[in-house]
Structures are given as C-alpha cells and as structure tokens.
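One structure is given below, encoded as structure tokens.
Just one protein chain is left out here, and the rest sit where they should.
Letters A, B and C mark the chains as written, and numbering starts fresh at 1 in each.
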Amino acid sequence: MRERMNVTVWNEFYEERTYPSVSSVYPDGLHVVLGQALAEHLSPEAHVRVALQEEPEHGLTQAVLDGTDVLLWWGHLKHDEVSDEVVERVRRRVLDGMGLLILHSAIESKVARALLGTSCKIASWRHDDSELLWTILPGHDIVRGVPNPVVIPKGEMYGEPMDIPEPDELVFISSYEGGEVLRSGCAWQRGKGRIFFLASGHEESPIYFQPEIRRVLANAVQWATPPAQPQPKVTRKGEWPRNWWAEA
Amino acid sequence: MRERMNVTVWNEFYEERTYPSVSSVYPDGLHVVLGQALAEHLSPEAHVRVALQEEPEHGLTQAVLDGTDVLLWWGHLKHDEVSDEVVERVRRRVLDGMGLLILHSAIESKVARALLGTSCKIASWRHDDSELLWTILPGHDIVRGVPNPVVIPKGEMYGEPMDIPEPDELVFISSYEGGEVLRSGCAWQRGKGRIFFLASGHEESPIYFQPEIRRVLANAVQWATPPAQPQPKVTRKGEWPRNWWAEA
Amino acid sequence: MRERMNVTVWNEFYEERTYPSVSSVYPDGLHVVLGQALAEHLSPEAHVRVALQEEPEHGLTQAVLDGTDVLLWWGHLKHDEVSDEVVERVRRRVLDGMGLLILHSAIESKVARALLGTSCKIASWRHDDSELLWTILPGHDIVRGVPNPVVIPKGEMYGEPMDIPEPDELVFISSYEGGEVLRSGCAWQRGKGRIFFLASGHEESPIYFQPEIRRVLANAVQWATPPAQPQPKVTRKGEWPRNWWAEA
Partner (left out) sequence: MRERMNVTVWNEFYEERTYPSVSSVYPDGLHVVLGQALAEHLSPEAHVRVALQEEPEHGLTQAVLDGTDVLLWWGHLKHDEVSDEVVERVRRRVLDGMGLLILHSAIESKVARALLGTSCKIASWRHDDSELLWTILPGHDIVRGVPNPVVIPKGEMYGEPMDIPEPDELVFISSYEGGEVLRSGCAWQRGKGRIFFLASGHEESPIYFQPEIRRVLANAVQWATPPAQPQPKVTRKGEWPRNWWAEA
C-alpha cells in the first residue's frame, strides 16, 4: 500500500434528497457510505474527501484533481448537467495517471464516455433482481479476499450487450435473477491512468454496505493508485544518455 | 465466402456408442450432425469430411491436415488417449493458418491446452440446466443472424472461473438456470490461425440440432477460414526490394 | 469482397493549397490520390466519394454518413476547426458500424480522440526520415499481399510513447532512420465499427503513391467494411422466442 493515497468521492447527490426509495437507504448520500467503506479498509493511508455535483466546478477544481490519486464517480440522472470543461479536466488528469472508479450508472456519464469513446449504453435494465457477482480472474488484485460469487440479494439488472471497448481485464461477470448477464467488473488502462468499472451499486439497495463490495472498492482504489515514482520523460535523439555504465 | 473451404470434423465418438443418454440424441455420432449443420449453411462451398479418434493417427495425417482449412474438435472422456504426436501436428497446422473450433468439453482437450497454454479447467459443472447464450459483440462475424439471447432449454452448466488466456474477443457469455456464468464464446488468434471456443454442445441434449447454434457453427467456420492469399515471407536485410515504385 | 462498398475520403485539404512542399507532391489534394488508390484495387465494388473540411458540415451530413460504409480521415493543421457536432455524428456512425481509417496526423484529430478517449499524442516527430514498416501479424487481412518490411524512403518519424489505448490488434510497427519506433498500424473495435490507424502518410512525400501502401489502404477498407447482414436486436425477457426448433 502507498504511504498515502488521496481519494476523492464524487457524487451527483440528487436522488438521495429526492426519492424516498433512495433516501431511506442512503440518507446522508452515497458518497458518505462510499467514503466510510474506503476508510474502513484503507485508513490511515487513505485520505478521503468528497466532491459534489452542486459545488462550484462540481467540486473538481484543477487543484483538487491535482491532489487526487483516485477519483470515484457516482452519477445517474444528471449526467448532462456536468460541464464539458470539468469532464475534459478529469479526462486529462486520468491520462496523466489519476485512477478512476466508475460506479454503477456512471458508466453512462460524460466522464466515462469521454475516456472510453463508446456510448456505454446497456441493452436492458430492471429493478429488484438478485445478482451473483462472479470472479473471472482469480489472480487479480481487485478480487483479493472477495468470496466467489458475491451474492447481492437485490439490485438492478444491467443487460448485455453493453457498448464499451473490450476491457483490458475482465474481472467480474454478473448474472441476474432474470437470466441476463453483464461484464460487471472491467479494467482499462488509459494513458497512465487505471480505470475500473463496477456495475453493482444500485441506489435503492444497500449494496455499498455489503462487506464484500466494500472490499472490492478498497481493493480497486489500491489497484488504481498511481505509483509514487513516475518514469523519466522520453529523451529526444541527441539527448540520449551517454553510456555512462560502459565507461565507469 | 471463400470459393472452397475444406472442413474436417473430428470426433472422439465414444459416448454415442456407449451411453443410451447420448446415443438416443446422436445415434450416428455428433460428427454427423455437426457435418450436416455445416453443409446446410455452407454448401456447396464447404467440403466437409470426418476424422475419428479410433482411426489410425486419429484420422489426422499430415496430408489430411494440410488439406484442411478449418478443423472442428469434439472430445470428452478420451482426451488422454490422443497421441502427443498428433496434438503437436494439429498445433503446428493451426499456427500455420488452419482454423480450429473447440467444441464444448474439448476445451480441456490436449489440443486446446497445447495451443492456449493454460489448464482450461472450469470451476464447476452440472447437467440439465437451461442456458441463455448472450451476444456480447454485436458486430462480430460469428453472431451474424443469431438471435440474442439464444435459449437452450437443456444443456450442461460450465461455471467460471475457467482457466483460459483472456480471449482476444469475447463473443458470447452464458448464464445458466443455477445462476452461474461462463465466457461461452471465445476467439483467439494463435500464429496465423484463428481459434473459436463454443461451450454450448452437451452430448445429452440436441443442441447441435438447434438452428441458432448451427448458424453460429457455420459463421465460425467462415470466420476461421484462412485467406486464400498469404502474406509474402519476411525479407532479410540486404534483400529488401529496391524501391521500384520510385523508379517507374 | 462485398458487392458494393461506399467509401468516403475526407480531407482537410489545406496544406496542398498552401505549401509548395506539399502541393508539389499532391497538387490535386491527398484525397484524390487516396481515392485513386482505392479505385485501383477495389473497383468496381467500391464507390468512392470525397468530402472536404471546407464544405458545409464538412461534407459529412447525416445522409452522407448513413450512406458510407468506410470513412477515411486525413487532417493535420486544422483539427480544432472541425465542428464538435460533426465529430459526434461521425463517432455515433462508427459505433453503429461504419469503418474508419485514421491516416497519419489524423491520429490527433478530434474524431480519433473522441473514439479512442486518449490524447493520442506522440512523444516526438521529425521530417525526412526513412521508415521500415514491419508486419507483426502475418495472418491479418490488412497485410495480405504486402511485402515485409515495406521500405518508405522518406517520410515523417512519429516516436513512442504514443498515448493510445492498447490496440486490439497491433498490425504494423515502424522503425525510423533515427532509431525511433511506432505502433504504426493499429486496429480497434469500437461499438460495431472497425477502426484502423496507419501512421505512414506524410504529406510531403509520395507515400500514398507507393504500391505497397495503396495495397494496405485497400485491404484496410475491405477489412473495415461492415457486414451486409446485421445481428437481430436483443430481445427483452418475455419476448424471448419460443423454442420453435424443439417443436418442429
């Protein structure tokens, strides 16, 4: 684990204050529960802060992003109200090395679509299905200590085909009570940044309270944290280092 | 479609003559039904022949392989009795361009393991589950004209994790009645050859009689057929062509 | 080959009318030579038309795109003047199945960045280097009939690291006189569309007159052409077809 990880949890924070079906589960906001999940596993190394869509610049000034190692993104109904400028800022920061966790419906957010390039649409969805989250890559950092399968008693079905680029690593596949399937845990490298999509996380169910899912989130944050020491910049011809080793 | 495709259907041909539960479904052998499925879709371009495990050299002499564009492989209980020499011969021919369809339990055959490098083991299996075969890549050649999902009323559950190399293209995912999932349609390139694994095909169910599955098989054979015109060999330094175009 | 392929060659068409170093090589525009290259190999099946940046809607109305199977894109100095609306229109059409060839400096175009998600920046560049274009995947459709290597006497060096998503298939790697390397032929699937980037194509050198490169372009157009028959749409639960085959 890195000595210190700066994590920012971004939340749309709309449904929790609007719909009883959501506020009854996440009265203080999804971001609070997500933050607690990370603190539970990653304290004291992780420093977790929150950014909300309603804040100026959506809480994501350049300074905040520059000070963020991993960004979690949860959004659903207000994707279109996120400013293009902030989306571009996030995109560049990911390419420069910041990790990004795309949570549940955020797969269709502007940020996800900007980085992945596709529509990220799913073919079908349905509330109140139970879900089995299956580990496909048992050696992957993100599944460490996670039972296989994880049983989610009630969530939201998201059905394939989902219009995403082929993941670099397909970590989880879910099946739902109705028989549909989803590539529900997908990892991509974009620029120097690592991106992980976790589908499980419907706002009307206490999924982010489930210990197994909290473990997945914490593992994913660790996995997505950029290394402390970057690679030296590429040198141009004529600047290539003399072969000092050969002359020693 | 190529003007002519030479297809060889290889079959272990043991259970069809041993177990009533199998012979009642495939009295003449799985190879016969597989061959009919291809003929149905690919005649007159495809010329289909059969090779059986019991034949000398398992029916796969170098001459047969040299004359084969795409090989279908069905085996289950007798994997270990396939000679290493023939396995190596098949492996080399695939690397040299021959297409290979790995059918159902053949994912654990010596041929599959030699070409993929992993154990190809599945974590669980169970008879008599219904299966939904979901298309993940709607633009892929192999899914052309195939409904999504394909409903298989009764088959055999194969459960993840399955120990295979990450597919180059993940074409199908299946869910089963019991809730398990499988990467049930996987495509790999190995050398100049194309390999496709289709999990659906339990020998106690008439799955290869299903029109949708027959369509998948025919599509896969077309997809795996090598091009008629190969690339010129690599030239060594000093043999590189003069820039004849620049001198014209 | 498809019975008919509708190809649109899009060109920025600025340098050919501005700089003698370019107009002396491509006096009628790069698009004319690109179109001739395709006609040479793909007539009469391919119908090639041209669209220019200076035209209304950059020549890419929805109707034009709907009637295009494969789009070639050449741009360099005027990327920023391409309207976001047209970029989004192209992006959607690719996701819906249209093929796209990204040529040379167009790797940094808005269209390429929108579909790939990364900055697409290269670490270094330099004029007047000779280039060797090496085939990495000898079985790939795009290299059929192409010598290995292709010798390009004078072009433009593009040096790694290049900030692109890992290609689904790495078809070519180039080395340059100065020692740099580039993943110069990259294939991606995005949605239902196929994308191919070919780096070779500097506007001050007659690279698109080279027979080997013309062959690569024609092969890539064929490879990127969507199939005539699409897959049926996904059906929702409750609409799944009865197992009509079982009842026949």
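One rule holds in what follows: a contact is a pair of C-beta atoms (placed from the backbone, for glycine too) under 8 Å apart; a residue touches a chain by one contact, two chains touch by 3 or more.
Model, not experiment: these values are computed from the prediction.
When the whole complex is considered, the residue among A:R92, A:K121 or A:K192 that touches the unshown chain is A:K192. Among C:S175, C:S200 or C:Q222, only C:S175 touches the chain left out of the display. Of the listed positions B:V7, B:I102, B:L116 or B:L170, the one in contact with the omitted chain in the full complex is B:L116.
Check C:H76, C:R183 or C:H202 against the missing chain and you find that the one touching it is C:R183.
Shown as candidates are A:N11, A:T68 or A:Q210; the residue that touches the absent chain is A:Q210.
The set of subunit A residues touching the chain not shown comprises 97, 135, 137-139, 141, 143-149, 151, 153, 168-169, 189, 191-194, 206, 209-212, 226-227, 229-235, 240-241, 243, 245-246. For subunit C, the list of residues touching the undisplayed chain reads 132, 134-138, 148-149, 159-161, 166, 169-170, 173-176, 179-181, 183.
On the side of subunit B, the interface with the absent chain consists of residues 91-92, 95, 114-119, 123-124, 126, 159-161, 163, 165-166, 168, 178-180, 188-191, 234, 236-237, using the contact rule stated above.
Going forward, only the chains that are shown with their structure count from here on.
Interface residue usage between subunit B and subunit C, two copies of one sequence, is largely shared: over half of the residue numbers at the contact are used by both copies. Subunit B and subunit C have Cα centroids lying 32 Å from one another.
Centroids built from CA atoms put subunit B at 36 Å from subunit A. Contact with two or more other chains is made by residues 135, 137-138, 148-149, 169 of subunit B.
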